[in-house]
Structures are given as C-alpha cells and as structure tokens.
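Have a look at this one before I ask anything.
Here the complex is missing one protein chain, while the rest keep their positions.
Letters are used for the chains, namely A and B, taken in the order the chains are written, and counting of residues starts over at 1 for each.
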Amino acid sequence: MSVDLPRARTPAGTGERLQALVRELFPICRSITGDGVRETLAAVAERIPLDVHEVPTGAPVLDWTVPNEWNVRDAYIAKDGRRIVDFAESNLHLVNYSEPFRGKLSLEELRPRLHSLPEHPSWIPYRTSYYSPTWGFCLADEELRRLEEAEYEVVVDTTLAPGSLTYGECYLPGEREDEVLLTTHVCHPSLANDNLSGIAVLTELGALLQEARGSLSYRLLFIPGTIGSITWLARNKDQVDRIVAGLTLACVGDGAPLTYKRSRRGNATIDRAAEYTLPRVDERARFVDFIPWGWDERQFNSPGFNLPVGSLCRSREGEFTEYHSSADGLDFVRPEALEHALSSVVELLGVIDDERHYVNLAPEGEPQLGKRGLYPTVGGSAAEQEQIAMLWVLNLSDGCHSLLDIAERSQLPFELVREVALRLRDAGLLAERVEDRS
Amino acid sequence: MSVDLPRARTPAGTGERLQALVRELFPICRSITGDGVRETLAAVAERIPLDVHEVPTGAPVLDWTVPNEWNVRDAYIAKDGRRIVDFAESNLHLVNYSEPFRGKLSLEELRPRLHSLPEHPSWIPYRTSYYSPTWGFCLADEELRRLEEAEYEVVVDTTLAPGSLTYGECYLPGEREDEVLLTTHVCHPSLANDNLSGIAVLTELGALLQEARGSLSYRLLFIPGTIGSITWLARNKDQVDRIVAGLTLACVGDGAPLTYKRSRRGNATIDRAAEYTLPRVDERARFVDFIPWGWDERQFNSPGFNLPVGSLCRSREGEFTEYHSSADGLDFVRPEALEHALSSVVELLGVIDDERHYVNLAPEGEPQLGKRGLYPTVGGSAAEQEQIAMLWVLNLSDGCHSLLDIAERSQLPFELVREVALRLRDAGLLAERVEDRS
Partner (left out) sequence: MSVDLPRARTPAGTGERLQALVRELFPICRSITGDGVRETLAAVAERIPLDVHEVPTGAPVLDWTVPNEWNVRDAYIAKDGRRIVDFAESNLHLVNYSEPFRGKLSLEELRPRLHSLPEHPSWIPYRTSYYSPTWGFCLADEELRRLEEAEYEVVVDTTLAPGSLTYGECYLPGEREDEVLLTTHVCHPSLANDNLSGIAVLTELGALLQEARGSLSYRLLFIPGTIGSITWLARNKDQVDRIVAGLTLACVGDGAPLTYKRSRRGNATIDRAAEYTLPRVDERARFVDFIPWGWDERQFNSPGFNLPVGSLCRSREGEFTEYHSSADGLDFVRPEALEHALSSVVELLGVIDDERHYVNLAPEGEPQLGKRGLYPTVGGSAAEQEQIAMLWVLNLSDGCHSLLDIAERSQLPFELVREVALRLRDAGLLAERVEDRS
C-alpha cells in the first residue's frame, strides 16, 4: 500500500474550522475531572471516533490515586445581595477544584482567598488546587483594589466527591501495530491557547489521519494533565512498547515559532524527524532538549517508561505573558497559526510513517541500473538528482541507515530518497528490514 | 627489515619522465575495451611488471556482464569527398563505443548524431555510449555551425563484437600479505588530466615501490572505469579482506590543490593517514567525505565490500571547465603537478606502511630509560623532543593506540614517533601487536 501522508495537505478552510472548535469549547469549565471534560470529549467525538473512558475515584494509578470528581453548580461573592465576583461570568473566577463553602466573611477574612495579578490589573489569573482541599476566587487586581470593608456573602456550590476521571482515546489502526502516540491536555477551563488550541489541532489531525491511513497505527489521547497521562500509562503499561514515536501537543495557536522539545532519549526517530521537518516548514523553528517539567511528556519520559515522546508547541509553558490568565482568550489564538501547526504535524508524521530501513540486495559493486530501466531517460538536473539519490540509497542501504539517515547524509529531500527507494525496491534491488524503529 | 618508504623521495627528472609518458600515451584511442587499452598497458609493462588480464565478453561480473569489445579502424563525416570530421585527427570526434554505420545523410538526419559545446565553441566534447548501442560524432561548435545543408557521407568503421575486457595488474609482495590497493582508470582516449595523469603517476609509483619494498604488499590496477573495478572485484572477491588501505588516483596533473575523498568508513587508516600527511605536503589540501559517485572508489566502497579505499585527485571529476573535452589536452597537465602528486602519495604510503600498534612490555610505571642507554646524552631541543616522544610512545602503547594515534595525540612528527618506537622495541620495551589495521 502506498502511503500518502507526506503529501496530505490541510484542506481549504481548515484554519477557520480549527478556530470554530476553539470558540465552541471556550465557555466550558474543564478541570482534571468532571462534566466539563465530558462535554469537551463529546464535541471531539462528533468529529472523530473516540472511546471515552471513565476511571473511578480511588483507583490506584502508578504512584497516584484517581481523585474525587469535581463539579460546579454556582460560585460567587456577593455584597449587599449583588454578585461582584461571579463564576457565571468567567469560570476562571473560581479556583479550580475549590471545595464547597457557604458563609459570610469580612474583607479581612476573605482576602487570603482572593488571587489577582498586580502586574496585569485587568486580567483574571487561573489557579488550581487539585490536591490540597481549599477554596478561593480569582479576580482582576483592579477589582480587588476596589473592594471595601463590608460583609461578603460567599457561595462555592461545588461537589468534590467520588465519581470518575474521564479521558478520550481515538485509535486508528494502520498496517502495523507499531504506533504513534499523540496527546493533548483537556483540563483547562476558558484558556484558548492553553489548551483549546491543542484540542482543536489534535481533533482535526485525527480526522485527517482517518482519511489518509498510514503504515503505522495512531493513538490520540485527550487527557487531563499529569493525572490523565499517569492514568493512561497505568492502564496500558503492557502496550507501551508499541509506541515508536509520540508527541504531546499544546499551546499551538499563538504567534510564536514552532518549538520542539526533544524526548529524553534525544535522538529517537521523532526527534530526528522533527529536526529534519520543522525547519523546512518554519524557518524560525526552535529546538530544546528534554527537561523534566512541562506537559504530559514528563510522564511518558519518566525513566521507567522512557518513551520516544517529544512535545510540540509555539510559545512554551509559562513563556508568554498571557499564560494562565484571562488574557489567553479567544483573540490570542490565530486560525493561520492553528492551521500551520496542523500541517506541520502532518509533515512530521509523514516522515515518521515513511521511515524505513532497507537492505541492498545487490550490495557488491553498483548494480547495473540501465538494464533495469532505472537510468534516467531524460537529462536535466531533476534526473541527475534522482540518479544521485539512487546511488545514495544503494550505497547506504546496509541495514544500518534508514531513509531519514540517508536524507540527512545526502542532503537530498526525504521524499526523493523515499521515492527512489520504492523504485529500487520494486526493481528487486532493496528489501525492507523490519524491526523496532523508535 | 627497516622500511624506508617515508624517506623515498622522487628522483631527479621525475616530472619530465611523467610528462613524457603522458605524451606517449596521448594519441591512443582508449575505451573500456579494445586495442587502445592493450597498447596503453604495453607501455606501462615496459616500466613495471604487469599481468595483463583478458576477460571474455559475456562473462558475468557481479551484477554486470562483460560487454562486446570495441575497436575502431576509421570514422569520418565527408562532404563532397572531403573529410570534415575525422577520427584520425582526434579520437574524441567519434562517440566512444559507436556501433558500425555507413550511409549518406542529410544535415537534418545527421544533426541528432552530432555533439558540440556551445559554451566553448572551439572545443570538441568527449562522449560515450557504452551500454545503449548508437553512434555519433563530436565536434567543435563553431564547426557544427558552419555545416550547410548537403548530403554527408558517414563512415563509422568500428567493430563491436565478442572479444574481451583488458586490465593490468602489478602485484608487489611485501613482508606481509596485508595489501594496499592502488588503482587508476585507463578507459579515456586523448584526455591528458583525465586520466593519463593517473596512469603516469601510478606507473612511476609502481617503479618506486618496486625498488623500495615496504612492509605491506602493493597491488596496482590499471582498469577501465566502473566495469573494470567490477570485473576485478568479481574475480577477487575472496581476497579483498587483505586490503588494509586503498586509493583511486585520477586527475592529478592540473593546478588544483590535492583533494582527498574519504572512504565510506570515513576513519580508516588511509583516511587518517591522508589527513595527517596531505596538509604537510600541500597546505591547500582539501578533504571531502565519501559520496557514492566519482571514480572506481564507488565500487570498492559499495556496501557489500566497504573497503578502506579513498580517492586522490587535484581537480575533482567534473570540477574543471576543460573536463571531458579536447581542452583537457597535453598543455593542461604540468610536470611539477604530476611529480608533486607522486611524492605526496609516497609520503602517504610511507605512513601507512609504517603504521603499527605496539604494546608496552613494562607498562607499570615508567621504565628506567637511563639504565638502557635511552636517555639522551646530549641536551638541546631535539634531544628533549626525542625524550618526550619516548614518554608518549610508552604511555600510549597499550594496544589501543597506533603510531599514527600517538603522532596525532602528541602533535609530534610521525617519523619521530616511529623512530623512537623502533628504539624502544629494540631495547625490549615494546612488542608489536599484529592484527587487522584497516
């Protein structure tokens, strides 16, 4: 079967479709558990086949335990019967995972529960407290400063109780069991770049992959950060050795250049393919070595798994001023940035999907290409490049050099190297060496 | 036996002798087969012991087959009984390996058979068609433009028939069976730099090697390009593991700096010795990584053989404007360039011939040099350098470091390192480690 991923381009209107999904999901209050995640996954499931998993509270997952499920009915601070901080206006107002509370507090009592960003007086910060039970509100610093001494009515009408952790999984089988793992975190409320951008791009990527099935299998995970990847790993420990490449996707909608963070291995196929592909689609593309913090790649790259999983973003976690605040709103994400991120991942996966090791079956001397009709019949520089590509592929196909190795060594385009390899294979001069390629 | 190669210098008059051989061989019409090759090898055989091999047409050689033998009696284009393009004037006029033809053609019919170089209107190009039967003529573009509409008489009085492929082999046995392979291509007609320069230098090198026998054995091949090395490899497959170093020689007579193309291995002894030696004999010396096109090194470096064979030239294949045209004539080649190429190869082979791994027989602490008379008796910087060289050789002679490694690490001259190693060996402090050194 001819694999056509590298030539899959994004169809017309992709940028707008990505942005529309970001807009649709923006109002939902997501967290690491709860109905917001379910609602988000339902929207994804309208576009790609998605298995939605529910893992009950209390389930042991690696070194962790699935926490209580959190849901919000209402939350506000009122003064004189008037809501002055209201979850209904922005779900960022409530510290995520706040435990229930009802009471009347003086400003002095309330103050330690209020969070703002003095450097950005009009922005609402985003705060969470998943693992130490507390409650709190976030508000613009200019609002905070306006609060007067008074009695405030506080309502945190949440539930924090046994339930389950929810994640979505889309498995697209290919010709081989070897699979590519693609993940994005779905635990953030109304923040556009972090991470509706990742959710939108991964959803659309799933749709493209479904149409243009490749050689490898693809597994897309829509998971809450940290606890989600830990949960998935705990439930799939026996299958992770199928993963030959992986990528966590997040913050891909802003104006920064593409940024690839290497896997812990540093020279896995995904790392080398990224280094080959990304500078060709973004001349400002940046590369950083693995560090053990960031998104879910830190779990996949823990020493007990050490999976070949890199991470792709534009602005990095914490790198942009708007990060984790209301300023990461709908305007912060651009359709052309989303679309370019998507098409870049498609390019990258194309190289990984087509990556092969071939073995020259006539390795002693050069085989006579002319008698096999492999000598270019027309001249010109394209024919000459093709000829040179054949010589490189024949010379380096010793089982140790992959197509990507050959492209790097010869400085010829990967697609040309692959194309002549297929021709040489069809002429009986190459055979594929099948083995682990991570 | 004391090996004296590194100190072999080229005798007086070498440049002129090299040029004389180029002149003598220039008029002969060579090809990949035929009497021109035989005549050339006969001239070589007057100077060095040469086995001339004839391999019959049809013989299978690796993936190839020995082709029909080609010979030319006469070839011309005549108009009104007057020869206007004549093989007798320059053997470049006839497309090499042209099949027989006799006939009368209009200019329109003739035109597709005529080849010229519009950018260099007075030069005759050199063209071949070994593997697809056709015929044609090459002429100066200014001549081509002068041709008028007329009836042309065309005579290609060639034979293309079963016969044999001819190559010459000069084997100079040394103390060891390990051998150095030195080859040059003999298939080009009247082109001076490409490759009468190579033929002349290799012939003279053979004469020098015969006089100053080394430790290694030397095998010199005078072979038609591509099919010649393939034929030799096919007939000597079982012996190629004796080759510890090799070099293809071509285009060594022009004014460009020495250019060394590394073997596919990239760090074979020949590669390291070239990197050590050549900058010392030519400060402009250039180095390029292996690429799978060029001269016969591409066959020796095919993955099934992967022999430690580099390539030495001045201008590279195709790099000079005069390449493959009548402008690569006798004036293009300079006696001092030929002689310098020869003496450089002698230097290079000297290092390879003397390259050894020694093992320190008193490796615990430094041996006491004084009681063995190895401490310099006179002072001065030469004595100090000698002393330092002994310390380096003793310290690094652990079986893992060769003399060349020690010269590189210590930045001392190879000859000094070798000299003190011989003294330490004679004092019983070193023993040679014998093994594969390629």
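Quick note on the criterion: a contact is a pair of C-beta atoms (placed from the backbone, for glycine too) under 8 Å apart; a residue touches a chain by one contact, two chains touch by 3 or more.
What you see is a predicted model; the values in this text were computed from it and never measured.
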Ask   = Among A:T10, A:Q299 or A:S410, which residue is in touch with the absent chain?
value = A:Q299
Key: Positions on subunit B where the hidden chain makes contact   = 360, 362-368, 370-371, 388, 391-392, 394-398
Query = What residue numbers in subunit A mark contact with the hidden partner chain?
reply = 62-64, 131-132, 226, 229-230, 233-234, 237, 264, 291-293, 298-299, 301-306
